[in-house]
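Reading through the structure tokens given below for one structure.
Here the complex is missing a single protein chain, while all its other protein chains stay put.
Order as written gives the chain letters A, B and C; numbering starts at 1 within each chain.
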Amino acid sequence: MIDSKKIIAIIDAAAKKIESEKDFLTQLDNEIGDGDHGINLARGFKSVEEKLATFADKDIGAILKSVGTALVSTVGGASGPLYGTAFMKAGNVCKGKFTLTDEEFAEAFNAAVEGVKMRGKSAEGEKTMLDALCPAYRAFKGGVDGGKTLIPALEDSVNAAMQGVEYTKTIIATKGRAAYLQERSLGHQDPGATSSLYILQAALDVLKKG
Amino acid sequence: MIDSKKIIAIIDAAAKKIESEKDFLTQLDNEIGDGDHGINLARGFKSVEEKLATFADKDIGAILKSVGTALVSTVGGASGPLYGTAFMKAGNVCKGKFTLTDEEFAEAFNAAVEGVKMRGKSAEGEKTMLDALCPAYRAFKGGVDGGKTLIPALEDSVNAAMQGVEYTKTIIATKGRAAYLQERSLGHQDPGATSSLYILQAALDVLKKG
Amino acid sequence: MKKLINAVEKVEDEMILGLVKSAPKKLRKLDCGKVVVRADKKGNDKVALVSGGGSGHEPAHGGFVGKGMLDCAVAGAVFTSPTPDKIFEGIKAVATSQGVLCIVKNYTGDVMNFEMAVDMAADEDIKVDSVIVNDDVAVKDSLYTTGRRGVAGTILVHKISGAKAEEGASLDEVKRVAEKVIANVRSMGMAISPCTVPAAGKPGFTLADDEVEIGIGIHGEPGTTRAKIISADETAKILLDKILADIDFKGSEVVVLINGMGATPLMELYIINNFVQDYLVANGVKIYDTMVGNFMTSIEMAGFSITLLRLDDELKKLYDAPADTPALVK
Partner (left out) sequence: MKKLINAVEKVEDEMILGLVKSAPKKLRKLDCGKVVVRADKKGNDKVALVSGGGSGHEPAHGGFVGKGMLDCAVAGAVFTSPTPDKIFEGIKAVATSQGVLCIVKNYTGDVMNFEMAVDMAADEDIKVDSVIVNDDVAVKDSLYTTGRRGVAGTILVHKISGAKAEEGASLDEVKRVAEKVIANVRSMGMAISPCTVPAAGKPGFTLADDEVEIGIGIHGEPGTTRAKIISADETAKILLDKILADIDFKGSEVVVLINGMGATPLMELYIINNFVQDYLVANGVKIYDTMVGNFMTSIEMAGFSITLLRLDDELKKLYDAPADTPALVK
């Protein structure tokens, strides 16, 4: 079970992680994109950080929605609408709730991933953040369905995301900027998949600390 | 005494000398000008070379005039009108002549130097080709007046030009592009003075070979 | 990184302010951010045009705001699409009862952010539609991919649909003309040196002294292939051959746009144009008009793109119509 305080802590940790990995994410985007992914996300999560204080009494739905709106209106580029939509869709599912069961967390996770697919008109296997998010969601859901508790299920999820990031190195991009590089996108890891992994890792770190 | 064949040989030698020193002259102009002096003069003397065959039966006045016109219409920049005017003015003095006495040579030399001053509205001491040409003319004229023969007089002249080139390193330019550099022109040798020296050296080399 | 700027974080804002101050009678900046609109709002009986994208493409798009072209340009951070809220503000500011047409370059980010803004505008009962420009033949078009990028051809969409809007045509009509331009415009670009996003501090890619990138976009990203540098004519031929193979220009009249990427000297663009003109004529293409200059740039990238637009009588008339913007006067 996760309460709104944990959610806030996770968002805080994700923001810090993105800030600290900003240069690396930008470097990855330099190789197969336009070299701004870290800069864009860091700008967005900084504006989220500035809102954290206003989250204290809000329900999880409102918090996630607010994070989504902040990202949409500050990140820009491709990842802004994508992450923004993900958080907003997750927020929709959590409307009015101050705690989430593991099943509800899975449901919110699913809504986020579906939001990315809808917004990006994209699917797994196109060398995007979905190659981290989809397997991560499946692993989490499978774990919870199979009776695992939150932390072990999220550990599986992070591992799956990690493998997903590795997988992006082996495929040619068909969505996003990297698609323009065609064969030249091979061998490079997708920046968006990498930032998705970082957000999941931040969640796991917070939950593990208890 | 110099005949028209010698004059043609001197012009040919000067053209070759300029071509072989093209890069160095350009380098000098890079430092305190716009880096084209060697390029400009080489282009001009190439067009002179192409005319050499037509000079065979002409008098010295016509030859020098033709060299001047060729330089004026191909060199451009500052040195084109200056060297062009110098050769044309010298040509005026030699009209109809197929040989020049040493005194007549001095007179033509003088006309050339005066032509540069007139065209450039300039005088000795301004860090230009005149700092080679003026002392070179004085040395030659002094030698001839003092009873020296052509080659020793021209040797004095070349030495004076060489000292003139050295002198340009010690003064601030007040004419030509180098003037814009003000104090920064100090320590650099003037490209135009250097090319003037080369032309005189070419003359001396030809005469020494006999 | 060596740039004439004050601070990395201030680049976009100061740039927009500098643009607006260069033409205070023509342009106005909205308080909400990097949104430039016409100082003299268009009459309610005419469709308004909104475009935009990341900064770094100057004069695009703010430089093309003015009579006969755009009503509003929304700029994001360098090479980053603006966000939906800002685009929405722009749409609101220029919306007329005839409606608003958004001209969007085909990049995932631009498309998604404009899509969200259009949804927001439609929710507030603003009549709004959009077209997506995808003129870059360096990228293969396919149902399964992002498709071709939108590059310098976008300027011709601004010009021609802007002229149509000035005529008082309906939103559907302006959209039809914009889509006709899109269907008939093709571009391709290359770079001999990269550019540096100020916030990144280092170039998007590095090239050896004898290397070039062919098939670049306009965001400092590498191209589809890296090649050894060859002559200007041979380089232009590579781009032209790809463009001419994409749709049939033979026998048609075209507008030729030789676009500098930001740091290319005009000298080189003219040298390229010299070849392009002869090559097109030799290939049976008739040249109606030529534009040479910096229209859609990638900050200080050195390189160029070639754009051809196939004309019919309607497009010709609209292309020739007056325009009065900071970057294009006709």
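One rule holds in what follows: contacts are C-beta pairs under 8 Å (C-beta built on N, C-alpha and C of every residue); 3 or more make two chains touch, one makes a residue touch a chain.
Owing to the predicted nature of the structure, the values given are computational and were not obtained by experimental measurement.
Peer 1: Since one chain is left out of the picture, which of the remaining chains does it touch in the full complex?
Peer 2: B, C
Peer 1: Consider the whole complex, including the chain that is not shown, and state which of C:T96, C:T145, C:N259 or C:N294 touches that chain.
Peer 2: C:N294
Peer 1: Based on the whole complex, identify which of C:G56, C:G76 or C:P203 touches the chain you can't see.
Peer 2: Of the candidates C:G56, C:G76 or C:P203, C:G56 is in touch with the missing chain.
Peer 1: Can you work out which residue in B:G143, B:G176 or B:P191 touches the chain that's missing from view?
Peer 2: B:G176
Peer 1: For subunit C, which positions touch the chain that isn't shown here?
Peer 2: Contact residues on subunit C toward the absent chain are 2-7, 11, 14-19, 21-23, 55-56, 58-59, 63, 192-193, 195, 209-210, 229, 231-233, 235, 258, 262-275, 277, 290-292, 294, 297, 299-300, 302-304, 326, 329-330.
Peer 1: If the hidden chain were put back, which residues of subunit B would touch it?
Peer 2: So the residues of subunit B touching the missing chain come out as 26, 30, 32-36, 39-40, 43, 72-82, 119-120, 174-177, 179-182, 184.
Heads up, the rule we're going with is that only the chains that are shown with their structure count from here on.
Peer 1: Based on the touch definition given at the start, go ahead and assign the chain network to line, ring, star, complete or other.
Peer 2: other
Peer 1: Suppose chain centres are the mean of their C-alpha atoms. Which chain sits farthest from subunit C?
Peer 2: Following the centroid criterion, the farthest chain would be B.
Peer 1: Please give the pair of chains with the highest number of C-beta contact pairs.
Peer 2: Answer by contact count: the chains A-C.
Peer 1: So what's the Cα centroid distance for subunit B and subunit C, whole Å?
Peer 2: Measuring from centre to centre gives 55 Å for this pair.
Peer 1: Nearest whole angstrom, what separates the Cα centre of subunit A from the Cα centre of subunit B?
Peer 2: Roughly 76 Å, centre to centre.
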